[in-house]
Each structure stands twice: as C-alpha cells, then as structure tokens.
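Shown here: the complex without one of its protein chains, the others still in place.
Naming follows writing order (A, B, C and D), and every chain is counted from residue 1.
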Amino acid sequence: MLRNILIALVILVMGYMFYNTYSNYETRTELAGISQHFAAQGAQEVGAANLVTAIVVTYRGFDTLGEVTILFLTASIIAFFLKLKDEDYDSSIDHRETSELLVTASQVLIPIIFLFGIYVFMNGHLTPGGGFQGGAIIATGVALMIMANPNVRLNYHVIHWVESVSGVSFVVIGILGMVLAGGFLDNKIFGQDGLGEFGTLFSAGAIPIIYSFVGLKVGAEISNILNKYQKSQKEA
Amino acid sequence: MNIYAKLAYTILGFLIVLNWGFLMGATMRKIGARMAGRHGIPFKQPWINLFKSISTRTVITHGIMYYIGPVFRLTGGIGLFLFMPMVFTGSPDGPWTNFSFEGDLILIMYFNVFGMLGMALGAGEGGHPYAAMGITRGLAQHAAVELPLTLAFLSIAIQFDTFSIYKIVEAQQGGIMHWVLFTNPFAAAAIILAMLGALGHSPFNLVKAPNEILIGPATEYEGTYLGFMMSAGATLHVMEAVLFMNLVFGGATSWLELIVKSFLIYFWSVFVGMVFPRFKIEQSVTWFFKVPLLLGVLAVIIFMF
Amino acid sequence: MVTPIFIVATALGAGFAIGVLNKFGKNFTGGLVLAAITFMTFISYQWFSAFQFGDQTPEYVYTAGFMPPLSINLLMGHYEAFVTLLINFAGLLGGIYMFNSLKNRGSNAQVVYLIMLMGLNVMVMTRDIFNLFVFMEVSSIAIAGLILLEKGTRSMGAGFKYILATSIISGFLLIGIIFAYYFTGTLNLDGMIDANLSGIKGGAVAVFMIMIAIILELKPFPANGWGLDLYEGSNAGFSAVVSAASATASFFVLSKVMDIAGPEWYYYISLIGAVTFVGSNLLGIKQENTRRMLGYSSIGQLGLLMLILGFRDILGDQTPYIVFGILISHYMAKAGLFWISGIVKSKGLKGWAVIRKKPFFLFLMGTFIFALIGFPPFPSFFAKWTLVMELVKTGNMAWVVAILFGSMMEAVYLFRWFGYAIKGENEHLEDFKIEIHKIVPVWMVAIGLYVMGYFTAQFTEVGAEINFIPLAFVGLLLALDFLPVFVKNTIAIAGMLAYSYFIYPDLEGDTLRLIFEGIFMLGGILALIAGYAYKGTRAGFYPVAILMYAGLTGIIEAKTTLEFFYGWELMTAGSYFLIIRGKRSMPHGLSYMLFSIGGAYALLAGLGIAHVGQDSFAMDIINNIQYIPYWAYGLLIAGFLTKTAAVGLHIWLPGAHGEAESDVSPMVSAILLKAGVFGVVLALIGMGAENNQYTELAYALGWLGAITAFVGNLMAIFQEDAKRLLAYSSIGQLGYIVFGLAMMTHLGWLAGFSYVINHFLYKAVLFLTIGAVVMRVGTHNMYEMGGLIKRMPLAFVAVMIGIIALSGVPPLSGFTGKWLFYNAVLEKGWYLQGALFSFSGILAFMYLWRLIHTVFLGQLKDNHRNVKEISIWFLIPIYTLIAGLMVYAAKPEWILQPLGNMIAQFFPDGQLIWDGGTAISKYGQWSGSLIGMTIGATFMTVLIWLMLSTRKAHKVKQFDITYSGERPERPETTHVAYNAFEGLYKAMWVATIPLVETFWDRVTNILHDTAGFTRRLYSGNGQAYMLHIVFFILITYLVIIGG
Amino acid sequence: MNNQILFVGIAIVIGIVSIVLSFVAIHNKKLSIAIIAAGVVSLFASVLYLLMAAPDVAMTEASIGSGLSTLIFFYVLNKIKRSDA
Partner (left out) sequence: MEYIDLGHISLLIGFLLILVGFWGVLTQKNIIKIIVGFSILNTGINILIVSLGYVKGKTAPIIDNAVAQTGYHDVSASVVDPVPQALVLTAIVIGFGVTALMLAYAMKLYKAKKTLEINKFNDLKW
C-alpha cells in the first residue's frame, strides 16, 4: 500500500512534468518546418499522392527499413526463443474441434482478405494504407486460417521464402536507388521522368514496388510470429 | 702530547680505574653487609676472585661466539674508558683525557652497548635459558632507562651547545654552583634517578637476581671468562659513575676528586637498593616511564621556549 | 571507398537472405554472418584509415536522394569511423568467440547478432533523431533476444528486465523526440542544434526527455539494475560484446546528441557520470560474482566517460585523446575479461584460482586488470594522467577526487579478484578446456592493448619521450620464460649491467640520482645473484622483477612528471607481482596494491597541481608550485610515504615483506622502499631550503618520521616471524630517514642519506641471510629455529655484522647515522622528536638481539641437525654487501663527503668540517676510522690475552648446561624464544594497540557496509528497476529543469 | 466549424471512455477482460486518429495495435491457462 502511494506520488510528479510540456502546446494552425516542404513539394518530388507514404517509403525510407528489421528480429528471436524448429510444425496434432461455421467462413473470407491486403499495399501511395496495413491484413488472414484449422500445415517454406526475397529485394532496390538515382532508397530509380503519371497505380517510381515488398515482408513476418505462437500452444 | 706518552697515561689510568672499581665494589658490599648486620667480605676479595678465576686450568667452550663474548664485554669496558676524558686539566689534550678526541657523548652512549651486546651473544650460544632470560630483561630495562637518560643528555648538550664531554666538564668549572646539578636541575634529577637503572642495583637488579639463582650471562661463564667479566664489570661501574660525574657533578680536576665523586655516585645507587625491594621488569620499565621520563621531558622542554 | 550505407545493406542483405540460405547448414550461415561482419569491419577500417592517415574530410551520406532535413542522412566522420570500427571489430571477435553458442541456437540467432551490430553502426552514424530511436530499438531488441543465448531462468529474467527497462526508456525518448519535432519542425540533429531547441519555450523538457533517455541507455547509477542483470545473466561472449560494442555506441550517441542540449547540460552529464562511476565501483567491492562485478566495472567506466564528456568544453582539444585512452582500454580489457570469464566458467571470484592451471591466462588477466585500473603502458594510463592534469589545471579538484576515489574502489575489487586467481586454493577445482576460437579473440585484445598503449603514448609530445626500452626487455624475458633459472638470471643480470653502463653517462655529476640509481641497479644485480640458488624455471619471476627495476630506473631518469609517474606505476606493478609470489602473501599483496594505488593517486593529484600555471611537464615544475602549494606538496609527500610505509600507511609492509620469497624481500625492502625516499627527497627539494615557507609541513613530517621509527621498532620486538621482524624494522628505519629529511638542514639530510645507504646495505644483508636461512629450515618462526650458528656460521657472521651496523654501535657504519642525527637534532631544536628517535634506536637492540639469538644461538633443534650452510649464491651478494659496510665503517668520509657536497647544493649552511677522517660539527666530533682502529686494537689485545690463557678450552655438548639441577633433554624446553620480551610487552602494550589497523578496518567496514546497504536497491525485481528509472528521471527533472 | 465541435465532443467522450477502460485493463482481476479492454482502448485511439485526419495511422492502429496484438495476448493467455490445467 505504502508502495502504491509512493508510486502515485511518482505519477503525480510525472504528471507535473507532462503538464509543463502541455502548457507550452498550442494547436497548430499551419504547417511548419519540413512538413511545410513535404506538403508543398512532396507530391512533385516523389510522385505519390499519399504524403504519408511518400515520407514513410522515400524521405524516411531508412526508418522503414529499420522498422521492417525490427519485425524480422522479433520473429527470429521468438523462433529461437520458443525453441521451435521448422520440423516441429508437423508433429503433434491438435484435436480441438473447430466450429463448422468458422471453417466455412474462413474458406470464403481468406482469399478476399488476402486480396484486400494486396490491394492496400499496392495502392499505398494513392490511398490511405500501405505496406504495414496491407501486411497486417494479410497476417489477419493467416490468423484466421490458423484458427479455422489449427492443424493446417502452413507452408513455412513459402513464408520464409517470401520474407527473405522481399527483404533482400527491399535492400536491393535501396541500393539501386543509390546507383541509379540520388541515394539509398531513392524512389526515382526509373529516372526523374520515370515517376509515371501522378495519381495512377504505376506512379511514384519505386514506391509501389517497395511498399509491396514491405507489405509482403510484414505480412510474412507477422504470420511467422503468429504461427509460432500458435505452434507453441501445442508444446507441453 | 705524543702518542707514546698518551698511551702510557692511558694504561696507567686504566689500571687506576680497574683497581678502584674492584675496591669500590668490595666497599659497597661491605657497607651493605654492615647495614644488614653482617660482617661482609674482606676488601681484598675481588682481587682474590679475579686471580682465582684467571688461573683456573680447565675452561669449557660452547663455541666461537661463547668464546669471544667476554672479549666483547671487556673491550666494551676498556673502550668506554678510552673514549672518556677522566680528569680535567684545562686542556682537551691533557694527560688523562685518553682518546676522547675521537668522539663525544654520542659515541659513549652507543659504545656503551658494545660490551653488553657481545656478552649477550656469547652467553646466548651457551644455550642456557637463564642467559637469554637475563638478557631480555636487561635489554628491556636498558631501553626504559635510556629514554630519560637520553633526554637528560640532550638537555645538557643543549645547555652547553656541545656534545663534547670535555667541553661540558669545562663549562662546569668554577665552583659548585656551575654544576649541571644546579644549573640544569631537571636534567640532573632525571639522570640521578635513571642512573639507578643504569648501574643495575636493587631495585633494578632483576637482570641479575642475586638473591635467588643467579641468572644472566654471568652464570654461563667461569674461569678466565669470569675474570674478564669481573674486570669489565668493575671498569664499567667506575666509568658509568665517571660519566655521570662529568655530566652532572662538575667532572673531576684530580684523581682524588674522581674517586670521591664516583664513590658517592655509586653509593647513591647502592643506598637506594638497600631501601627498596626488587622490581619486576614491567614494574621497573613503567617506573622509568613515569618520574624520570617526565623530568627528562621537562629538562628538554625548558630549552624549547 | 565503399560507402557506409553498405554496412547496413550488407548486414540486412545477409540477414534477410539467410532465411532461404539456412538449408546449407548452420556452419554456412555462421560463416556468412562472420563474412558480413568482416566486410563491415573492412568498411569502417577503410574510412578510419582514410581519416587517420589520409586527409579525408567527413562525408555525409544522404538517403532517398534528398538533402536533410527532408531525408535521413548519415555522417561518416573521423570519430564515427573509429567508433564503428570498434563496434564491428568487437562484433567480429565476439562472433568468432560465440560461433558455437550462436550455432547452437540456430541461424536465427546468428542473424539477430548480425543485425544488432548493424543497429549499433547506424546509431553511431545517423544524424536523424527518429532514425536514432528506430535503430536503438533494433539493437536493444536484438540484445534482449541474444541474452537468451545463455539458457536458464536467470538469463530469461535478465532479458525480461532488460526489455522492461528499455521500453520505459524508449517511451521517454519518443515523447522527447516528438516534442522536439513539434518545437523545431525538424528531426535532423543539425537542424535541432541550429534551432537552439533548449532555448525555445517548452523545448527544455523535450531536450530533457531525449537526454535522460540516452543517458539511461548508459545505465547510470542507481537506475541500472537491469544493466547489471544483463551483464551477469547473458552469455560471457555476449556480455563482452555488450560492454565493448553496445556501450561504446551508446556513449557515442550521447556525445552526439548532447549538442542539442547545449552547455548547460554538460555539468549534469558530468555529475551523473561521477555518481555512476563512484557508485557502481563502490558497490563492486561487495561482489562475489565475476560477471556481475565486471558489469559494475563496465558501468563505472561508462560513468567515467560520461564525466569526461561533460567536461569537453573545459578539456577542449584533449577530450578525444582522453576519451580514446579510457574507452579503448575499457573496450579491450573488459571484452577480454568477459571472454576469459566465459572460458574459465567460474561464477564466484574464488573459483578463479583454477586459472593458474593454464598460467598464460594469468598474463592475459593481469594485462586486462592493469589496463582497466590505468597502469602503464596501457592507454588508460595516459588518458587518466591527461584528464587529471587538465581537470586540476582548470580548478576542478572535487571531480578529480571523485575520479580517483572511484578508480580506487575499482582497484579494490579487481585486485581482490586477481589475488584469488593468483593465490587461491585450486587443488579441488576442475580444469577448464580452451577452445581455439575462444582464445584467439582474447589474445588479440591483449596484444592490442599493448600496441594501443604504445601509440597512445606517442600521440602526445610528453608521452613520446618515454623510454620503452626497459619495458621491451621485460617483454623479452616474458617470451623467454620457459628457460631455466640460470639462463634467465644471467640474461637479467647482463641486461641490468648493460643498462647501468649505458645510463651512467646521463647521470654522471648528479650525485643525488646516482646514489639512488646505484642502490636500485647495483642492489638489484646483487639481489638477482641470489636467484641462482633457485632451481627449475621459476616461472614469471624475471619479467616482474625486471618490471620493477624498469620502473625504478624510470623514476630516476624521469625528465618529465609523466615519465616519473610512468616509472612509479611500473614499479608498483612489478613489485606487486614480486610480493604476491610469496606463499601466504595474497592479502598483503592486496593491501600493498591498494595503498600503492592510493598513494599513486595522491601523487597524480599533486603532480596535477604542480602543473597548474606552468606550461611544461618538466620535472622541475615541482620546485616552483604556484597553485595551492601546501596541498601539492602534502599530496606528493603523502603519495611517496605510502611507499616508505610511514606510520598510518604502513600496514601492508610487514606482511608483504615478511611473506615474500627469500630473494624478493631484500628487493622490496632494501631497494624498493628507497623509491619512496627518492620521491620525498624530490618533494622536499621542491619545497626548497631557502626561506622555507612550509615549516609546518616539514614539522609534521618530522613527527611522522619519529613516530614511524618508534612504532616500527617497537612492533618489531614483538614479532615471532623473523622476516616480519625485519619488515617492521624497515618501517622504523624508513622512519629515521623521513625524520632526517624532514629536518631540512644540511646535517639532517646527511643523516637521512647516510641511513639511505646504510639501510640498503644492512637490510639487504639481513634479509638475504634470513631469507636463505628460511629456505634451509623451512619456517619463518624464530622459536622454531635456534642454535644455527653451529650449522651455518657464515650466515651467523653476516647477521652479526648486520645487526651491529643496524643498531648503530660503533665502530660499524650505523653509528654514522646516529651521530649525524644527534647533531642535526640539536641544531634543528627538535628535541622531543630526537628523543623519540633515540628511544627507537634503543628498542632496536631488543629485536636485533632477539633475531640473532633465537635464530643462531640458544639450542639447536633436533630437526635442524643436518641443515647445510646457506647457499653460496646468497653468500656472494651478502658478503659483497658486507664489504661495502666495512668500507663505509672504515672510511666514512669517502661516502659522506660527496654526499655533503651534493646536499650543499640545497642546504649550504651547517656543513661538516672534515679533518682527514674526523668529522667536526658545531657540537662535537667523530672519527670513524680512528674509533675503528682503537676498538679493533683493544679487541685484539683482549682476545689474544684470552687465547693465551685458555689454550686448553674444551668444547662441550649442547646440553652441557645446568638448569635448576636438571639437564634438559629437548632443545625446545630451554630455548627462550617465544614471547621473549614479555616483560616489556606488559609495560608497553598500550603502544602496540593496532590503532592504524583498526582505523583502516573501520574505513573498509564503512565502505563495505555502505556498499552492502546500497546494493539492496537491486532487489532483482524488474518492476523495482523500472521504478528506479522513473525515479531517476523525475529527480533529475526536478534538479535540472526545476519546479 | 460545426464539424469541429462535433469532433471535439466525440474526442472528449472517447477520452473519458478510454481512460476508464484503461483503468479497467489495469485493475480488472480477469486477464482476458484486461486484454480486451486494452484492445478497445487501442480501437478508440484509432477513431481519434481518424478525427485528427490520420487515416493511415488509424488503419495501422486498428489492424496491428488492437487486432494482432490482442490476438497474441490471447495466444499467450490461452497457453498459460492450458499449462495450468
């Protein structure tokens, strides 16, 4: 109890600290700093209608690389932490009954979910959404698949393959940007003029390609994580 | 004065000291016996003892160090004599100053130990436990005695601004009131008290313990060795008395004065010994650390301001 | 040039590709990972060498084809290149070391390791603050995963706590970053610096949150329980990488980000650094677990680096140099130690004794520990030196005190540990296996430390003057350590002779230095001769002995204060190793080391103060100290007094000298102690004789000397151990010397110097002889000896001459000193001190008599009836020294006159007048040779008379004594030896109360209790650690930003 | 401008509800309810993002923050409950 009072006190002081920041906040009425530039020039420079995507994939593409890496790391760590070897995936059958409804629904839904996910990341430069969201949606599909049939033999080779290839491609495109354009992860690998027609699917240079790989990779990684959690359920 | 004359005077002086030492020892024992209501030894007894010892035919030895121990002892006694100016004649190069030009009070202080150390080593080799016990006691007591003595010596040296015994004696000439006894009473008092320990009579004679089993180095030696030891003892007694006489009681301008003064000094210690019972070593050490040490410190401190 | 972006591309490409390549097996993937790291290392090295050796200018790497602040950019500058090189190199070595552990966890773990390194690289290079956040997350998640390389609950707990803590930290970082963006409109570091974020209203809190998060990454005390668990809980190889690579990266990040915080933060960074350095090193002393202890040390070192960073405005151009020295030492040494801890596989410190089963590990471990503490020739030595010099110069004494105190604490536990390794019981311990891939990285960092040390020295003008030849000789002997004793001994002696020959012309004419060099080198050679008595290889003896002599000669030759300190520390290191060679000397070696280090730090501070206001580092700056000279001289003298074992600082000596090997005792007693004396002499010369304004200091020193003399001699009386007796006697003798020097008069110095030479001669004789006797009889206890004169007469004669000389009885040379002393005392007017000195001299008779009696005289023990005379190899140096003593006794003017002339440079008043062989002072006179002749003649006369009258003396048996009517049957019953001075003890026990020991015990206990109490903070509960972090943040907030 | 006032009103409601839910998430004894509450907080947050003209973030938060995270929470919870049994 004494401890909790102490912690309450600590939280109060922290609140005081936050209040000091809060009191200096004013809701902005116009853009400032770099965002001013992004809003004014971003579309022209990058060719993406979605400025967030322009920033995520190009301007701050390096962050995104790190971000993808973090998911990758988490998946790798969980893999060796939960001591799941790929071979284990096949062993031990779960005899849990799954409802008929779920199975049927999943059979219908999963292809749609996958397609939707692909749509989301392919159109990341035009509409809200992108690689992460699309990847997450695909992973949701995978989750549904696992839930519907816990004994499904998810082709881990495919997952790994997708993950690896998309990851390597991401890096390679980044390097291509360095070779063909202005720097690592530059989207103008097809040249300044190769940005395509603004607002169409094949525009914004490498952004759709990169975001697709990001989407695939994120999807594969999250699926991987989910799959491992799922398999770990079978462990004694 | 050429070296041969010096040598002659020195040898003569040594003979006087040695014999006076024997006589004085006998006298003291006589006085002691009389005071205790006994007849006492004849005055010639020391000489008899000496000749008897030296003429003993069979002597033993425990080894080389045992053998040369008495040599150390006697050399210590003679050396002390050699480095001490005996009779003040108005010149540092006078007939009875011996080889005192080679050193000063500090030399006397440290050479004092030479004989003691040699004898301790010699007796040690004999392997008799009493020898070692006596020596440990002697050394402990010696240390306790030396502290007030050193302070007093320093005080005198400060007073006259010299370590030279000759100069100290010279400075005390010209009447009894010039004696350190009166000019530097703290130092004198410290010396008079500490001297009891230096001379090793009761109550500070546990080192030798004469009334029980005699312990100490002397038990180990017999024959010629004992003769040497007795000679050395006699010499040392006189020389210590002479040292105190030179430092505190104005020195001596003639052999007669020396004899009288040294007798009185020696008698003082014997007298105290008659009155007081014997101290254990720790008692005597602590005793010297009280009044004599205090006096010694006082004697020095008065010169610091 | 390969652009640094390929560091990222390589790591990620390889990492992502392994997902499909893992079917080629784990060895393949492991090899791929190592190849990737090698390539990354190559990239960093390429840049580093371009900066270091070419004239490369810093290069920005822009991503996405846009200029910052729009896009993220990386910077590859000189420091970035260096730091990434460090990270990648540590990663490479760590990767080799952990090859099997990573392999066992599969290709995933290998990938995680690779990516962690990549994350650290980007952290260093990026100039974008959000990017920094992302890659900090990358590396901390990777670390949280790699903790699991070590199996078991402990590492899992540690990993979880680590995630909790880093999550809190990154939360704050993120809030800070977003507010920083809000206020400045940019995420670029340079942009934020330009925008002067901390000056903007509200920006200060944003800066605060960013800074505190980055500081927390460095695990500041006390919010660092999670960091300690990380070091303790993870795989040893991985702890090494965390300590070397991750901490280095975090540190660099701090140095990068603090630019946006501005100078008002610097003070607080230093403060947090200082608290961390002192706090974690203090807690380290309670550690019994190796890894955790090393963790405390790592955190402490990072605190020190933080402290330095905060001072970068004040240190100016020196900052990189200092940081480099400390960082590289910590980097290599800590990695090496962690790696060794993984090989040895002992959790507790005591189990490290097993390391002796592979002796070269001791060399490695010693290298690392000495590098951490800052001993020469390692980089940290030069860095610490420069740091202290600069801090003192700018008046930051309090910081210096904190640094030195923290270093001291670090030395306490590191050397305790080292002691266990060197001396601990290892019979029952199981030997450990060495795998080649684990030992190679350790060797590489160890050798790297020496190379780096050399280069660090060359960087500065003053460091470049250091003479490394003696050290190279040490290295040679180390390489030849497998040879038998007589070969190495010959090489050592030849080396020292040759060196003396070459050094002599430099010193000619400088009597002061010549005397000490003579004692060090000639004494050293004589002591080494005794080494021929040893059989076998005597592994490790020669390098350390020569190390000590190298240090000693370094002190003498020193032209600059740095060289002096360098020599001083070498000597300390060498003598430490010499001392701990003794069978039971481990605790004493430790206390020796600690007092030495404490002293060295006092010295360092003193030299630092001396440097203030003077442009040079030349040795003579101590003659003219301008800034708080009282403190300077006080510190210098205090430092030197630790080596002379002045009372209060002496408790290490009896054990250290007493338990040392037979020929080591004279080295450390007769020779080594003089180094302290030499120092005191230099300091006193600095204080100057003319118009001496430091009378109080000298007065205090005088009393200290006199009391030391008294205590040393008194304690010597009550010893039962022969070598301890001599050791206490050395304390007393050094007290005389200090007392004499403190008088600051011609006679006082003459007396002091005559003791310097005398003590060297007779203490070497005594220690050599007693040491040789001990070798023969196999015990130190005097009451177990006795009567040995029969078996070893030559040894007896040597000891007899030694004790007569030591006691100061005429005619031998000790009397010289006594006579000079009394004259000096009278002249100076220090009567009471003089009396105490004199009393000490009288006390000396007692222990000396006891020494010779209980060993050589009295009853010969049954088990010693067949012992032989001491070894000829001991007798040669002993009698050479005795010849020296005799010459000194017969012709004191030969020595004292040149001494007098030398001292007259400093103290022209009150010189002795020499009339032939007679010395005449104001107070008296003394003629050494005449006294000798007189006494000799008398002695011979008496002896001849005795021989004439006792020609038939017959030898009797040992038991031929009467003993209360009994005849003793066993020698033990009649050997008066044990507790011989009982009477004196009963009278003087008051003076033998170990006040000093009690005092130091109290100090130690207080430190231990504080550490023990404080470390309860680290309850092991991850939640409590989070609370600590939050507390730390809030308290820092209240302090820095205020209410 | 009416739009704005409406948004503010919604935001206030969302705020109050999410803070209450977050307390529920922390203090409810049942772990499953706690997890769901946290997921709902996340979901409300994504509504808030929409209000603040951040559709990308809203999508991400909804799918990852409240969807997949909750899913993993339940995996773990399930696993723990099963090994209890």
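One rule holds in what follows: a residue touches a chain if its C-beta (ideal position, glycine included) is under 8 Å from a C-beta of that chain, and two chains touch if they have at least 3 such contacts.
Bear in mind that the values here come from a model prediction, so they are computed numbers and not experimental data.
Asker: What are the shown chains that the left-out chain touches?
Answerer: A, C, D
Asker: Which one touches the absent chain: C:174, C:200, C:434 or C:933?
Answerer: That would be C:174, which touches the missing chain.
Asker: Tell me which of C:65, C:106 or C:233 is the one touching the absent chain.
Answerer: Result: among the candidates, C:233 touches the missing chain.
Asker: Could I get the residues of subunit C that touch the absent chain, sorted low to high?
Answerer: 130, 134, 137, 141, 144-145, 153-154, 156-161, 163-164, 167-168, 171, 174-175, 177-179, 181-182, 187, 225, 228-229, 232-233, 286-287, 292, 1015-1016, 1018-1023, 1026-1027, 1030
Asker: Which subunit D residues touch the hidden chain?
Answerer: Within subunit D, the residues touching the omitted chain are 4, 7-8, 11-12, 14-15, 18-19, 22-23, 25-26, 31, 34-35, 38, 41-42, 45, 48-49, 51-57, 60-61, 64-65, 68-69, 72-73, 75-77, 79-80, 83.
Asker: For subunit A, which residues reach the chain that was dropped from this view?
Answerer: Residues of subunit A in touch with the missing chain: 3-4, 7-8, 10-11, 14-15, 18, 22, 25, 27-31, 34-36, 38-44, 49-52, 54-56, 59-60, 63-64, 66-67, 70-71, 73-74, 77-78, 81-82, 126-128, 130, 132, 198-199, 218, 222, 225, 229, 232.
Following the convention adopted for this analysis, only the chains that are shown with their structure count from here on.
Asker: Indicate the whole-number Å distance between the mean C-alpha point of subunit A and the mean C-alpha point of subunit D.
Answerer: 19
Asker: Hey, what residues on subunit C touch two or more of the other chains?
Answerer: none
Asker: Which stretch or stretches of subunit D touch subunit A in the complex?
Answerer: Those in contact with subunit A are residues 54-56, 58-60, 63-64, 67-68, 71-72, 75-76, 78-79, 82-83.
Asker: Which residues, counting only subunit A, touch subunit D once they are in their complex?
Answerer: My answer: residues 50, 52-53, 120, 128-130, 132-133, 136-137, 139-140, 143, 222, 225-226, 229-230, 232-233, 236.
Asker: So in the complex, which bits of subunit B are touching subunit C?
Answerer: It comes out as residues 54, 57-65, 67-68, 70-72, 74-75, 78-79, 82-83, 99, 101-107, 110-111, 113-114, 117, 120-121, 124-130, 132-133, 135-137, 139-140, 142-144, 146-147, 150-151, 154-155, 157-158, 161-164, 213, 220, 223-225, 228, 280-283, 285-286, 289, 296-297, 300-301, 303-304.
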